[in-house]
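Every protein chain except one is present and positioned as in the full complex.
By written order: A and B. Residues from 1 in each chain.
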Amino acid sequence: MAKTILTVDDSASMRQMIRMTLAGAGYEVTEAIDGTQGLATARGKAFDMVLTDLNMPGMDGVSMIKEIRKLSTYTGVPIVLLTTESDAEKKAQAKTAGATGWITKPFQPEQLLSVTKKVLGQ
Amino acid sequence: MSQQGSKMSKRNDGAALEVLTLRLDGHLFALEAGHVREILDLGPVTEVPSAAPFVNGLINVRGKVVPLADLRLKFGMEKTSATIDTRVIVIEIDLAGDQTTIGLLADKVFEVTEIVPAEIEETPRIGMIWRQEYISCVGKRGDDFIIVLDIAAIFASALRDRKGDTRSKRNAA
Partner (left out) sequence: MKAADPKEIFQQEAQDLLVQLEQALLDLEHAPADGALIDTAFRALHTIKGSGSMFGFEAVAAFTHHVETAFDKVRQGAIAPNRELIMITLHARDHMRQLIENPEAADSSAGQAILAELQRIMEAGAAPVAATPAGPASYRVRIAFPRDVMATGTNPLLLLDELRGLGRATVAALTDDVPTLDVIDPTACHVGWEVMLSTAQPPTAIEDVFLFVRDEMTLEIEPIRDTTPETPLGEILSQRGDVTSQAVEAALHEQKRVGELLVEAGAVSPDKVNAALAEQQHLRRDGAPKPSANSSVRVPAERLGELMDQVGELVIAQSRLRQIATVSADQQVKSVAEEIERLVLELRDTTMSIRMVPIGALFGRFRRVVHDLSRDLGKEVALTMEGEETELDKTVIEQLNDPLVHLIRNAIDHGLEDPAGRAAAGKPQLGHIKLAARHAGMEVLISIQDDGRGMNRERIRARAEERGLLAKGAAVSDGELLQMIFQPGFSTAAQVTSLSGRGVGMDVVKRTIEGLRGAIDLQSTPGHGSEVTLRLPLTLAIIDGLLVRVGNGRYVLPLGAVEECVELSAQEDARSRGRSFLNIRGDLVPYLRLRELFACQTPADPYQKVVIVSSGDLKVGLVVDQVIGDHQTVIKSLSKLHADVEMLSGATILGDGAVALILDIPHLVEFGQVREENQRAAG
């Protein structure tokens, strides 16, 4: 059974790159364009992992993570942030909110895959 | 009745033939002495299930497990019970490439003797009730015929028959 990943990012090109990288490696990818949609989608289905940007219009990454962690189905599920260098403080915030790990932008597809493997196993 | 011409005896190199003479169901047979290893009394025999009837026993010869053959069954004779004269002749022959030790039942064992070329006759075509391939040659001594067995041929054919049997058994199953 393929592992399912929820990707939340307001940039279409970023979403496309992530989808191509992860789907090519056998993961099943579902996309959301912002925090609100991301939370709604997470409520509807129990994903194996959530990958999210920090800076998004409407509900931002940190708030979304906080809300997702309140869902019992997401206790223990890895949530990985996509963050830029200058977001060091946001990163700390996100950790407090309950993120598992992070990937710094810009990143190579291999880095995305290796972090995904790290938090999902196999 | 066999259509082959009278078979030349297999031994016609002019040398005398050293044989061990024995009796099976009243008939006088002989084996080439070169094959004989020893002669034993008959001891306990273990029956081998599904073996060919003429070699369906096993005996212990000094720690070695040796098949026991009853040639009487090969020649269509009656099987009789053992008497005090019954012996087991332990021979060694080449069987399909392996040196194999086999025990042969005999009603009585006589002696090791020489058959000189003058005494050797062609295997008669008529009057022989046994398969010619089993017989090496026939010696005549006085009024008696001594039938010298080709023991290697007897067992080689037994092995062939066995292979044919199992193949047909498998195909029938």
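Of note:
The working rule: contacts are C-beta pairs under 8 Å (C-beta built on N, C-alpha and C of every residue); 3 or more make two chains touch, one makes a residue touch a chain.
Keep in mind that what you see is a predicted model, and the values were worked out from it rather than measured.
Checked against the hidden chain, the listed residues A:Met14, A:Ile33, A:Met59 or A:Val119 yield one contact partner: A:Val119. Among A:Val8, A:Val29, A:Leu54 or A:Ile79, only A:Ile79 touches the chain that is left out of the view. Looking at chain A, the residues touching the absent chain are 69, 75-79, 95, 98-102, 118-121.
Contact between chain B and the absent chain runs through residues 43-44, 46-52, 55, 58-60, 63-67, 95-96, 98, 100-102, 155, 158-159, 162-163, 166.
In this section, only the chains that are shown with their structure count from here on.
Rounded to whole angstrom units, the spacing between the C-alpha centres of chain A and chain B is 89.
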